[in-house]
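What follows is a structure written as structure tokens; I'll ask about it next.
Only one protein chain is missing; all other protein chains are in place.
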Amino acid sequence: MSATLLSVADTSISYGKVEAVRSVSLEVKANEIVTIVGANGAGKTTLLNAIMGILPQHGRISFNGQDLAGLDIEDRVAAGLSLVPEHRELFGTMSVEDNLQLGAFRIAKATAAQSFERVYALFPRLKERRQQLAGTLSGGEQQMLAMGRALMGEPRLLMLDEPSLGLAPLIVADIFKIIGALRAAGVSVLLVEQNAKAALQIADRAYVMELGAFILHGPAADIAADPRVVASYLGFQHAGASAV
Amino acid sequence: MAAKRGRADAEGGRSLNTTILLFLIQDGITNGAIYALLGLALVLVFAVTRVILIPQGEFITYGALSYATLAAGQVPGTARLAVVMGLVAFGFDVFAARKSLHARALLRAFTVNIVFPVVVLLLTMWLAGRQNNIPVNITLSLLIVAAIGLFLYRIAFQPIAHTSVLVLLIASVGCHLAMQGFGLVFFGAEGLRGPTISDAAITIGDLRISGQSLVVYGITAALIIALWLFFDFTLYGKALRATAVNRLGARLVGIRTSLSGQIAFLLASVIGAISGILIVPITTLYYDTGFIVGLKGFVAAIIGGLISYPLTAVAALVVGIVEAFSSFYASNYKEVIVFTLIIPVLVLRSLAAPEVEEEKD
Partner (left out) sequence: MSQRLPVVIFAVIMAVLPLIPNIPPFWIVLLDNIGLAALVAMGLVLLTGVGGLTSFGQAAFCGFGAYTTAVLSTHYGLSPWLTLPLSLLVSGLAAVVLGIVTVRLSGHYLPLGTLAWGLGLFYLFSKLEFLGRNDGISAIPPLQIGSLRMLDPGTIYYVIWIAVILAALLTTNLLDSRTGRAIRALRRGHVAAEAFGVQTARAKLLVFIYAAVLAGLSGWLYAHLQRAANPTPFGAHASIEYLFIAVVGGAGYVWGGVLGAAVVVILKEVLQSYLPLIFGGQGQLEIIVFGIVLVALLHFAPSGMWPWLTNLLPFKRSATRTDTSAELAPRAAAPLTSEVLLKLEGARKQFGGVIAVNDVSFSVGTREIVALIGPNGAGKSTTFNLVTRVLESSAGRITVCGTDIDGATPQQIAKLGVARTFQHVKLIPDMTVLENVAMGAHLRGHAGAIASMLRLDRADEAGLLAEAARQIARVGLSDQIDQLAGSLSLGQQRIVEIARALCVDPVLLLLDEPAAGLRHMEKQQLAALLRQLRDGGMSVLLVEHDMGFVMDLADRIVVLDFGTKIAEGTPDVIKSNPDVIRAYLGATA
């Protein structure tokens, strides 16, 4: 539980002259689910993209003891880091199975077969639809495929960007159940989510981001009880289905 | 092409008899097969890299004229160009990786960019004039052009791979101009012909099918099947398709877009060179003929919508046949007819699918 997997230290990210993320530090340990909550535009997606190497950043990011400076996206994938982006970025005109197979692009063939088994066990829906083109899947199934494809590469840390965005409450519940199962399978998760309630319920630790900086961090339960968080992210309990 | 028209004129004036009809169809199919190959290569490169490959014409002439030069017992200048481009590519690789220079990456860059073209050049110098074996000459020509295609992507396109289609297109035209200029330096302004791969001929009734035509059909069919197998059944083929469908998605599973781009250019340059080698025994090629031949492959690719391989292949045959017939009936307007052939097709396409995707870059 104690080994640090991902360490982000004093990292800033700019778009041109606008600083979107200002000297943030963050840690994810092995077998841990960490969530970043915050308004859209707070810089959460930007931070994930920078950790993955999609955006350039200033600061020190290391993964599994290895400094990530100078490594591009593909090297980071090889190091065991994986991102499921907000727009999922599936191969829409290729079959579910081809999408998954490509997820294991960097993995030896023999292990890939086992990965297929594991992913299909986690997402039985994908197995039913394995010959279907990814672009014809429903939103929830596409999210599952995106997660499945990332897991095919056997990452040590899975970063999920808004996995529940635009999904029906019923599917959201499924997705969060699976995120919980990942921890049991030995995959750490860094979760960015605007559904703060659900994210804080499942996470071990949480960071709250506002205007490009972390204003709070600590155990998820403490964060969920913080009055500021309750006021701006959770709101009062609505009668009805706002919870998942 | 040009030579045939003369023959057809001499044989029967402007009246069409069965012999001429069959001859024109055969001529059309032979050219069409070549256009099909070129069209496929264009579609491939465009889908993977978003580059509209104008220098395809130069791959054709480089392949054909290198082959013809080797057959004449000389070392083609393209072999030296490959070495120079390799050196530049090596410089680009080292510069790009300057922040994290790993011995392994350096060794790989050295092998691909320096060792490979130098070995090809040495082999060429050693073999040229010493023998005149057609398969050996073909292999050498293909290796040379493959190296040039690979390095061309590395030098000209990889650094600007993220820019818009328009910028890539202009860069592509720049490459075409430079390479055509080199073509003139290497091969001179005089046209060349190369030896046929097969001198045999079959006669069926009035129709005489030359062995070279059969070779063209055979190789075209084999290449199309090979490409299909590659894209549908191999991991690298699928990775190339994945890059074409979604570049970021491909990178996120660890497929290097630079690698995909290099493979695409490698395939396209080899296909272009093969096309050139196939036609150079039939037609005299000049250093700048490739452009217009490539453009006709282009017409086929456009008709195929730059996305569909089978449609491109069929369209290429149509282009070839239309060209053959218009050179018989209205040789003055041959090019006008071939190039305006696109317009009705585009009209039909736009009527069928008026909704167009918005640009995302």
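Some observations on this one:
Chains: A and B, in written order; residue numbering restarts at 1 for each.
Just so it is clear, a residue touches a chain if its C-beta (ideal position, glycine included) is under 8 Å from a C-beta of that chain, and two chains touch if they have at least 3 such contacts.
All figures in this text were calculated on a predicted structure; none of them were measured in a lab.
Of the listed positions B:125, B:177 or B:200, the one in contact with the omitted chain in the full complex is B:177. Listed residues A:70, A:124 or A:169: the one in touch with the omitted chain is A:169. Touching the omitted chain from chain A are residues 15, 18, 38-42, 138-140, 165-171, 173, 194, 196, 231-235, 238-244. Contact residues of chain B toward the unshown chain are 46, 52, 156, 159-160, 163, 165-167, 169-171, 173-182, 184-185, 295, 298-299, 301-302, 305-306, 332-333, 335-336, 339-343, 346-347, 349-350, 354, 356-360.
The definition used in the following text is that only the chains that are shown with their structure count from here on.
Put simply, the C-alpha centre of chain A and that of chain B have 43 angstrom between them.
For chain B in complex with chain A, the touching residues are 99-100, 235, 238-239, 241-242, 245-246, 248-256. Here chain A touches chain B in the complex through residues 52, 54, 69-71, 73-74, 77-78, 82-83, 85, 88-94, 98, 101-103, 105-106, 149-150, 152-153, going by the rule given at the top.
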